[in-house]
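Just one protein chain is left out here, and the rest sit where they should.
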Amino acid sequence: MTPAQTWIAAFLTLCVFSFLYKDNPFYRFAEHLFVGVAAGYLLAVQWQNVLIPNVWTPLVRDQQLLVLVPLALGLMMLARLWDKGAGIARWAIAFYVGIYSGVAIPGYMQAQIFAQLADAAKPFAPGWGAVNSALVLIGLLGVLAYFFFSMPHEGVHGAGARLGIYFLMVAFGASFGYTVMARVSLLIARVQFLLRDWLHVLPGS
Amino acid sequence: MGWVEKLLSIDRRIIFLLVGAGVIVPLLLPVNLPVTVTPRVQAAYDAIDALPPGSRVLISMDYEPEIMAELMPMSIAVLRHCFRKHIQVVAMTLYPAGTGLGEHALDVASRAEGAVRNRDFVWLGYKSGFQVVMIGIGENLRGMYPVDFYGTPLDSIPMMRGVNTYAQLSMMINLSGSSAADYWIQFAQGRYHAPIVLGCTAVMATDYYPYLSSRQVLGLIGGMKGAAEYERLIDVFGDGRRGMDAQSLVHLIVVLLVVVGNAALFATRGGPGAPAARPGEAPPR
Partner (left out) sequence: MRRVPLLVTFLSGAAIASLFFIPHHKAQAVNSKLLEWTLVVYAFALILGSLSLWMSHAKKVKKRAEGWPYSMVTLVALLAIPGLGIWKGVGAGSPVGMIYDTVNAPLASSMFALLAFVIASAAFRAFRARSAEATLLLLTAIIMMIGRVSIGELISANLPGITEWLLDVPNLAAKRAIAIGVGLGAVSTALKIILGIERSYLGRS
């Protein structure tokens, strides 16, 4: 980054952090700028990395007429802008949803359902490890029982579901701890940027 | 109003100041607390370390600048390890804004370890479409990437001779801040059986433990802390380890806030069952 870029980035960082005091024009400026730049950047990227190589080049240079199919579907999507065009836009949505539904079936079945069930069904670890293996299996059955809503959570099923909640709470607690860690890491990096790259006051900067 | 009520209705900006100080003070006055290596990071290190010199790995750095705080130190550490072990790296990204970041990570790591482009590593750059790229590499790498990021044909790069699918790559290392990790597991591992080592943000880390148990993922580096552990394993002092004093102190502050908040509420309202917040005490936006 050039010094000018560093100053702009530092100013924008401080604009965002000013919200910690209270909502103010600097924060609202930064917020609106972010929305515009992020959306504009996505558009520019789609143009350069998707529409040019996947539509323009094959159509104009290589004259592959098959490209007209996705182009037509894409243009149909834009018909959504008019009330009467909603019906046409459904064709494009139907194609997109259909493809990703089709992708989801083998992907999830193989990587998440079968592989995880196979690992859950493997023999317990030897020695004391067997206790942990048993706990993992009990926890898995408990949480699955909790997620099974076709039957009321009563009797054995209810007890299993209750146990499942405790396992879920531990998992959510772990996730919370890690989320704090992630957000603090991002803050550390922003402060490092301000102190090291902008103000040059960090040791070794 | 008693002191406990006063404490509970403390201005949130005082808490913000505490957190801010918790980050700034340790960065200005570092004590360099020790970093313990956890088994999952050790497993990631061991998996890469066990590769013989001359092996080739695919490294996809799938992240954008907003989360580079966690993933950039990790990328540099993993790349340095590979270069030090003379493991050849085929690097890429699935995010357009990751192009500059991947290039930067390769630049820093190669300078530090004396690695040379097109001899020790290749930078393929960005290509759009997660699954398209993953299937493309599984079927025909050259069809997907006829040239590298700088326009050099892959056929003219010596280290790429004979490399055209996952089968010729000893490992896939994904440094990811998104669902790209799930797709690498589904396609590169599930479909093409490539061994995977995963580095991810801390938010994502706990979700991948089932994949570690099933060996769909061989090792896991989670967040800036994971990066700090990896830096310790390869004996370098990077941004991961530099941030660990502040990380410790802010965690301690958050824990103290939780304990004080609960103790104060317990003291005033008889403990469990008390409401979480008083009427009108809206959480901050």
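Read from first to last, the chains carry the letters A and B; within each, the first residue is number 1.
Note that a contact is a pair of C-beta atoms (placed from the backbone, for glycine too) under 8 Å apart; a residue touches a chain by one contact, two chains touch by 3 or more.
Note that the coordinates shown come from a computational prediction; the quantities given were computed from them, not determined experimentally.
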>> Given that one chain is not shown, which residue among A:60, A:94, A:130 or A:201 touches it?
In response: A:94
>> Of the residues A:144, A:159 or A:199, I need the one that contacts the missing chain.
In response: A:144
>> Can you say which of B:118, B:178, B:213 or B:268 touches the chain missing from this structure?
In response: B:213
>> Applying the definition given at the start, please give the residues of chain B touching the unseen chain.
In response: 8, 10, 12, 15-16, 18-20, 33-36, 38-39, 64-69, 96-97, 99-100, 103, 128-129, 131-132, 135-136, 138-140, 191, 206-207, 209-210, 213, 225, 244-245, 247-255, 257-262, 265, 272-274, 276-277, 281, 283-284
> So which bits of chain A touch the chain we can't see?
Replying inline: 1, 5, 8-10, 12-13, 16-17, 19-20, 28-51, 54-55, 66, 69-71, 73-75, 77-78, 80-81, 86-87, 90-109, 112-113, 116-117, 119-120, 132, 135-140, 142-144, 147, 164-174, 176-181, 183-184, 186-187, 189-190, 193
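Convention: only the chains that are shown with their structure count from here on.
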> Where the CA atoms of chain A average out and where those of chain B average out, how many Å apart are those spots?
Replying inline: 15
> Which part of chain A faces chain B closely enough to touch in the complex?
Replying inline: 20-21, 23, 41, 45, 49-50, 103, 107-108, 110-111, 115-116, 118-119, 136, 171, 174-175, 178-182, 184-192, 195, 201-203
> So in the complex, which bits of chain B are touching chain A?
Replying inline: 13, 16, 19-20, 23-24, 27-28, 30, 66-70, 96-97, 126-128, 131, 182-183, 185-187, 189-191, 201-203, 205-207, 210-211, 213-216, 222-225, 239, 242-243, 246-247, 250-251, 254, 285
